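A single protein chain has been omitted; all remaining protein chains appear in their positions.
Now for chain A:
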Amino acid sequence: MAAQMAATKVPEVRDITRIERIGAHSHIRGLGLDDALEPRQVSQGMVGQLASRRAAGLILEMIKDGHIAGRAILIAGQPGTGKTAIAMGIAQSLGQDTPFTAMAGSEIFSLEMSKTEALSQAFRKAIGVRIKEETEIIEGEVVEIQIDRPATGTGAKVGKLTLKTTEMETIYDLGSKMIESLSKERVQAGDVITIDKATGKITKLGRSFTRARDYDAMGAQTVFVQCPEGELQKRKEVVHTVSLHEIDVINSRTQGFLALFSGDTGEIKSEVREQINAKVSEWREEGKAEIIPGVLFIDEVHMLDIECFSFLNRALESDLSPVLIMATNRGITRIRGTNYQSPHGIPIDMLDRLLIIATSPYTEKETRQILKIRCEEEDVELSEEAHTVLTRIGLETSLRYAIQLISTAGLVCRKRRGTEVQVEDIKRVYSLFLDESRSSQYMKEYQDSFLFNEAQGTQMETS
């Protein structure tokens, strides 16, 4: 049955030319600051927004030094002014070791999990714990293995193992356990092996280069390594970084460690969290662990309701708290879940704790440059006039709309077998796809023929 399935499946394999999906902010590689934290006009995919990038750079330095934890930052600005871009820039420049968790405000609304549970999981994902593992190992190249079998055929085997590094050579006496595991790993002369001193576990690293000519016919999977240097008995230290959430998941009994892979972790009991917190702070006191406060980025933060904000207020006070970066494009609007108006849709007591970075609309020159960067990112060649036309479109409608037109115009251009996108291509896609203002214009003109048409003048319900 399975063979049959496999046989019928074969023709489905098509040769697909490599299509890379390109995200809206895939061109951003950092904040584009120099060593003195001065922003460069165009760098690492960032254009303009000098003041806000400088501010973000300052915060970034403080995060890297670990000076600020439990602080919150709000990036506020009109739509399409690069809020998410700045957050992405921060994430990119933080490096591998600092945890960065990004989520959208609406992600917390789920049937399986309460809002506060989703938030606390996000918080704990953004806190890293650095721990060290130390093992004593014996690492060397096998010069000779000699195993003596007793003449009677039964009884304990004994043997000798000669190991060497570039500096030294020594003989180990082998017991029957060791001989068993050596033959299980099929260790032979010329292999480079490590022996864990505590557990006696043998790991084959590969074959020594000096023995490469022993056999001509060698499998492709044979790995050749250099003969180890230095002492035979080494101490290996490995530093790991894990997030608090991962430790939580492992320790929440009902789920078991498999939960981490299935992606559905469900709710974690607060007792488990408390135990983990206690253990981690115990480790910290003993010098066994370092806490790395990472960054939690919540986009569209106005989607959170009043309960979430009060939870955030409380969570930021905790000593295990990451740096919270939020972004919103709302002005004075209703706080979700209440009837009160507040700036950015965030309660005043929360706003009071925030450092606010403002972004401003891009100028014509900056828009032009961003479009150029996006063209490179999407592999579309743009003629000079087309670029000018696109910049005008970007200024008059929106930057996002102009960016959308790049790839569509690129497709139209390829259809007519052109190499460079011309003004005609832009015009064609401009007439094919409506921007927001033309679309609403159309609605106004033909509203009578649409279904469920309501009276004019009602504002969009935003919260």
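Simple rule for what comes next: contacts are C-beta pairs under 8 Å (C-beta built on N, C-alpha and C of every residue); 3 or more make two chains touch, one makes a residue touch a chain; residues count from 1.
Heads up, the rule we're going with is that contacts and distances are computed from a predicted model.
UniProt records the chain missing from this view under the protein name "P53 and DNA damage-regulated protein 1", selected from "Exostosin-2", "NADH dehydrogenase [ubiquinone] 1 alpha subcomplex subunit 13", "P53 and DNA damage-regulated protein 1" or "Trafficking protein particle complex subunit". Touching the chain that is not shown, out of A:E231, A:E274 or A:E420: A:E231 (per the contact rule at the top). The hidden chain makes contact, of the residues A:E133, A:D352 or A:D448, with A:E133. Across A:E290, A:E307 or A:E378, the residue that sits in touch with the chain not pictured is A:E290. Across the interface with the omitted chain, chain A contributes residues 97, 130-134, 167-168, 170-171, 173, 198, 230-233, 235, 237, 239-240, 242, 246-247, 250, 257, 260, 283, 286-290.
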